[in-house]
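All protein chains of the complex are present and in place, except for one that has been dropped.
By letter and in written order, the chains are A and B; residue numbering begins at 1 in each of them.
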Amino acid sequence: MITLDITTRQREDMIDITALIRQTIRNTGIDRGIAYLHVPHTTSAITINENADPDVVHDLLLGLRRLAQRDAGYRHAEGNSDAHIKSSLLGVDQTLLIDGGEPVLGTWQGIYFCEFDGPRRRKLHIRILAA
Amino acid sequence: MITLDITTRQREDMIDITALIRQTIRNTGIDRGIAYLHVPHTTSAITINENADPDVVHDLLLGLRRLAQRDAGYRHAEGNSDAHIKSSLLGVDQTLLIDGGEPVLGTWQGIYFCEFDGPRRRKLHIRILAA
Partner (left out) sequence: MITLDITTRQREDMIDITALIRQTIRNTGIDRGIAYLHVPHTTSAITINENADPDVVHDLLLGLRRLAQRDAGYRHAEGNSDAHIKSSLLGVDQTLLIDGGEPVLGTWQGIYFCEFDGPRRRKLHIRILAA
């Protein structure tokens, strides 16, 4: 298992980790297999979405903010229940197919580490298995 | 890795691909294992839900439309930010257990390819590993 460090820059953030994951997969020398990603936090998540137009990231964070507003009559005293909800909506795990030593991604797909209660220093675990 | 072609019929659509996935798994002759599905697009997704009453599909698409409305002050110039949001909410990957040469599904479960910005010709990647 490989653990990567991710530093997020603001309360709500999406960090494009495609190149980082690609390099991590290449370093293993595995040609065909599966990569399992796990975010060990409860106020962040992982998702795959468009990496061409940065406005898509803006709109994703905006759309999620509308789904779980920050101060909306929650009980949890830390005041970050919106971040916990977003984490469960997007999920903390992601599976990637590996083919030709590369993660299989569509033309417009990038892998994003999603921060909902930052900025913080975060971890991301990866296990890569050969097929 | 196997790549299937999926043709969607309208802007928002859920195509029941259970029989297609079942046949694809059978063709490999693998009795026990795991199937990994990956949608290589950023405005579609994959989900598992009820395949008995077509009203459930209607209500799922309706419920998602309420969560991410089409014209809601987004920045992305293509005008399909709602579709990007829905794609991340449902996710582009799905893992299936295989037992007795069949995907393990509950009585009412079907596998759906979800289109949010169609109609289009789409791809679905599958890798099947023996346990």
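Convention: a residue touches a chain if its C-beta (ideal position, glycine included) is under 8 Å from a C-beta of that chain, and two chains touch if they have at least 3 such contacts.
Since the structure is predicted, the reported quantities are computational estimates derived from the model, not experimental observations.
Considering the whole complex, the residue from B:T28, B:Q69 or B:Q109 that touches the absent chain is B:Q109.
The hidden chain makes contact, of the residues B:I6, B:I21, B:V39 or B:L64, with B:L64.
Mapped onto chain B, the interface with the missing chain covers residues 32, 34, 47-50, 53, 55-56, 58-60, 62-64, 66-67, 89-91, 94-97, 99, 104-109, 131.
By the touch definition given at the top, chain A reaches the unshown chain through residues 1, 36, 38-42, 67-68, 72-78, 81-82, 84-85, 87-89, 91-93, 95, 123, 125, 127, 129.
One rule holds for everything that comes next: only the chains that are shown with their structure count from here on.
Annotation: 20 Å between the Cα-based centres of chain A and chain B.
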